[in-house]
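Reading through the structure tokens given below for one structure.
What you see is the complex with one protein chain gone and the rest in place.
Chain lettering (A and B) follows the sequence in which the chains are written, and residue indices restart at 1 in each chain.
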Amino acid sequence: MTTETPIDITDRPAADGADEADAPLAPHAAADLPLERALEALLIVADEPQPLTDLAAAVGAPLREVSAAIANLVADFDGLTGGVRRGFELREVGGGWRIYVRTDYDEVVTDYVHTQNPARLSPAALETLAVIAYKQPITRGAVAAIRAVNVDSVVRTLAGRGLITEVFTDSETGAIHYGTTDLLLTQLGINSLDELPPISPLLPDGADGFDSDLRPA
Amino acid sequence: MTTETPIDITDRPAADGADEADAPLAPHAAADLPLERALEALLIVADEPQPLTDLAAAVGAPLREVSAAIANLVADFDGLTGGVRRGFELREVGGGWRIYVRTDYDEVVTDYVHTQNPARLSPAALETLAVIAYKQPITRGAVAAIRAVNVDSVVRTLAGRGLITEVFTDSETGAIHYGTTDLLLTQLGINSLDELPPISPLLPDGADGFDSDLRPA
Partner (left out) sequence: MVPSPDPVLDTPDSGVFRVALSNFDGPFDLLLTLIGKRELDITEIALSAVTDEFLEYLRGLDAAEEMDRASEFIVVAATLLDLKIAGLLPQGELVDAEDVALLEARDLLFARLLQYRAFKEAARWFEDRLRVESERHPRSVRLEEKFRESTPELHWTLGVQDFAALALVALTPREIPTVGLDHLHAPLVSIREQAAHLVAMLRGGEPMSFRRLISGVTERGIVVARFLALLELYRHAAVSFEQIEPLGELTVTWSAADWNAENLANLGADYDN
């Protein structure tokens, strides 16, 4: 941590504008409100990641505009649009947008709120989770075959935590296929399964053979 | 996104800062972080209005400084310090400070809250409610283990609807135990929980066994 970090605002884009961030935004038709402000109001009440589509529906604006406005907000909170770098930031996780405390301030906040972190997952649960994440949709039997142990109770734990869910049941065999949830993505701090690290390099012969259905590197 | 705003750490004469909220702030001793930023980080996660004294203790700064910083933040969010007028505002309510949606955006938010909270409970919410009714007092973790799905948001909804309430918190584990309210009895048309029809006593006690590796949050 350095000393005080005043923001150099000498190169502000809108030199004279007192409220420049609003300037380029036409007041929004539906709400007759500045789009970015309406979005930040929504994000202030949200208690889980908000998908862009939901936000667009709420403000009654085209997805493209909302997407641009969100990008502006991210930059705004990051102090890239001439203002300060906020103590909070806007992150895209688990398929939606959500306000987080900026990492620099995590410690101050942790000391203050004593949130209870959920119990950590056992190694068995983590490995099962990894197999399901990469091979979904997958049955318990198939996970058990890869891990060479019975995974029933671990799968139950993961489902109870909301990290995995039943995706579908095979109509013939009755086997339940599991997949991961958006909550898992949120808890990993990623926005989509594409952000999982490629696993092929870890496997022998890359994509050869049995693991060919794994995410390509 | 605009060009990156370089952070000027070389130091700035505080006097000519004019509009920069950060400028007059010396780096804070405790956290070595800009005071206003640390405060907004705290306020962004705060559920209830935060007394000034608590905030001062959290950031380890004198009350007077914190009070001034809060005043700056209010002005900042109100767009009086050169920035935009935010979709949220900082208000003093009941002896503490909390971030609220700015009144101008109430309508957008209200509409959104309505779409998120339909008049009918979802099947998942009803099932969770039934489990809580018959197994109370019960933790979220135990309900999740019985239903094999994450019930966090559903429990929030039910609590928000006033159908369930926190009964007590386990002093050791910190786990919150939930029970049903009189409102549920009213909805069901019964006078007491004793009037709930008995269900098979042969059912395994869901709280036993498989959820042992879950620590209820």
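The working rule: contacts are C-beta pairs under 8 Å (C-beta built on N, C-alpha and C of every residue); 3 or more make two chains touch, one makes a residue touch a chain.
Since the model is a prediction, treat every value here as computed from it, not as a measurement.
Among B:A38, B:A61, B:L90 or B:V131, the one in contact with the hidden chain is B:V131. Of the listed positions B:V45, B:A68 or B:V167, the one in contact with the omitted chain in the full complex is B:V45. Across the interface with the omitted chain, chain B contributes residues 41, 44-47, 100-101, 106, 109-110, 113-114, 117-121, 126-128, 130-131, 133-135, 146-148, 160-161, 163, 187-190, 195-200, 203-204, 206.
Counting the whole complex, the residues of chain A in touch with the unshown chain are 43-48, 88, 98-101, 103, 106, 109-110, 113, 115, 117-118, 120-121, 123-124, 126-127, 129-131, 133-134, 141, 144-150, 152, 156, 176, 186-190, 196-197, 199, 202-213, 216.
Keep this in mind: only the chains that are shown with their structure count from here on.
Chain A and chain B have centres, each the mean of its CA atoms, that are 19 Å apart.
Of all the residues in chain B, the ones that touch chain A in their complex are 1-9, 11-12, 17, 19-23, 25-27, 31-34, 36-42, 44-46, 54, 58-59, 79, 82-88, 99-102, 104-105, 107-109, 111-113, 115, 141, 144-145, 147-153, 156, 174, 210-211, 213-215, 217.
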